[in-house]
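Only a part of the assembly is drawn; its chains keep their places, and the rest are absent.
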Amino acid sequence: MKDKNIKEIFKKVNQFQIKNDTDIVNLIEDLKGTGFSAKRLALACEIYKEMIEDKDCVKFFGLAGAMVPVGMQQIIHDFIEEEYIDILVTTGANLTHDIAETLGYHHLQGEVHIESLDDANLYEQEMNRIYDVFLPNKVYEGIEDFVSKLKIPDNNMSVSAFLKFLGERVPDNPKSILRICADKNIPIFCPAFTDSGLALQLGFHHQQLNLNHFKDMLEMVNLAWDAKKAGICIIGGGVPKNFIFQSMQFCPNSADYAIQITMDRPEPGGLSGATLNEAMSWGKINKNAKHSTVISDATIALPIIFWYLKKSGEGR
Amino acid sequence: MKDKNIKEIFKKVNQFQIKNDTDIVNLIEDLKGTGFSAKRLALACEIYKEMIEDKDCVKFFGLAGAMVPVGMQQIIHDFIEEEYIDILVTTGANLTHDIAETLGYHHLQGEVHIESLDDANLYEQEMNRIYDVFLPNKVYEGIEDFVSKLKIPDNNMSVSAFLKFLGERVPDNPKSILRICADKNIPIFCPAFTDSGLALQLGFHHQQLNLNHFKDMLEMVNLAWDAKKAGICIIGGGVPKNFIFQSMQFCPNSADYAIQITMDRPEPGGLSGATLNEAMSWGKINKNAKHSTVISDATIALPIIFWYLKKSGEGR
């Protein structure tokens, strides 16, 4: 390899400075000149911005993890309101917690280990723990109350059709993910819907209910198939990641843009931690795709990405 | 606190020795006297053994991760054959790969980075990568061929009923998880079944198919409810973990034994990495439950646990 080529491959690391006029846009631009996770976060911001600006790009968003309980509900809502998401794939848990907040209940913050209030005591206090976030058990009663009164017209809808139906019936809460998706006609897919408290309460109160999961699966392949270009943002991995990627795998298309924010790693071989390069071998993303994996807690990375997208898009 | 109490709480760490007569049973006993993950693995072995010996205990086994591709299919099969598992909850991916091996196809081992065969090249070679394991794409054609010929009598079965039906029809391969479960009448639950290549091919060839996921969900709660005592083994987290735990949460029961083998950690707040103590706050496991979380790649821990169980149970 000639020196000339070497020079094209490598660029100087940017020993950047935080200045008085640093804002989120130039901070991200500065971080792009560094390495490790900082650079990858900057690339993720830039790629997401391109996905938004590329009018041919259908933006798939996979959301796992306890993002609603921890306080990221409004951010997710605003991703949808700003039209940064075209298709949302998420877990039943996020929907359960979204309904809880939408109905006016709240998650609580505390410490992981509370003196004289260990997990056995928390159970007696009917206080469920999610790391350092808490949910009083009685919130489930409120969800149950809401769910039990639903008049479900068709017991054989797809899950996404049911979630639309649900989104139209929840209170018009300005943070609600279900509501904004229904309002803006953004489909929500939830392949493991029965793996949630929401589905359990539906099942207890609507014994005939049988949502057609296969309709969702095939519809999702069609959406992937029909996309002129596809862009993917994965938060946390899990079923949402695989569901988006399998749709790309089983259609002639493959993603042109892909970012993922996760704390999972490739070595244990699970799909959640798999690299985006690996996804190329399956035809899930194409070989020229712009992509970036950021090893970061999503609670730190997601607000930064949203902030960057919002600020860098101002005045468009 | 008195010195007397301190002495009851703490025991000497065992600076153990590997001797000529070390076998898996006394190695595990020795590791129990240490700390960190070694002790936790030893506790997991011991707790699983108690679950087996406790005739009242119903053993729930949650299996995520790419355990079949990596070479753990026979181990899982043998867990079932040895009756160490009463109820299996797993991912569509594990079932897809189980069918592949059961039909006579093979996963391949290689390197993560193969010189002059990067992921884009692998795609051209129709070779799908799972970290350092590979699956030729044509295997999906073999699965498709098998799936397309199925005569499905009832388009509204539960997923577990369908998986029983499937297990009765796959070849009688001595490694097959689907087959041994059908033979031994061990139910397989797969809440995110449509999140798999197997389900996609079923959907493509059986357009009327609509497995009733809600039946599974309610049946699983009933199984948890009816268990005199419940023991849980979680490999890798994901939907299988949550599905087992939500069934415990939504019934008066809670688990008396619980072990989990995972590389996920609690700090990002996801359910996969959540501690078993946290599960107590939800009433998923009870406050006196024996439990152990082992932070380890399951490909190392699972063979050790099985080996220990088999050897320590000899002559019962």
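Points to keep in mind about this one:
First chain written, first letter: the chains are A and B, and each begins at residue 1.
By definition in this document, a residue touches a chain if its C-beta (ideal position, glycine included) is under 8 Å from a C-beta of that chain, and two chains touch if they have at least 3 such contacts.
From a predicted model like this one, the values you see are computed outputs, not experimental measurements.
In this structure file the homo-oligomer totals 4 copies of one chain sequence, with 2 depicted.
Here is the rule we use: only the chains that are shown with their structure count from here on.
Between subunit A and subunit B, the centres computed from C-alpha atoms are 26 Å apart. On the subunit B side of its complex with subunit A, the touching residues are 64-66, 69-70, 93, 112, 118-120, 122-123, 127-133, 156, 191-197, 199-200, 202-204, 209-218, 221, 236, 238-239, 242-243, 246, 249-250, 263-272, 274, 277-283, 287, 297-299.
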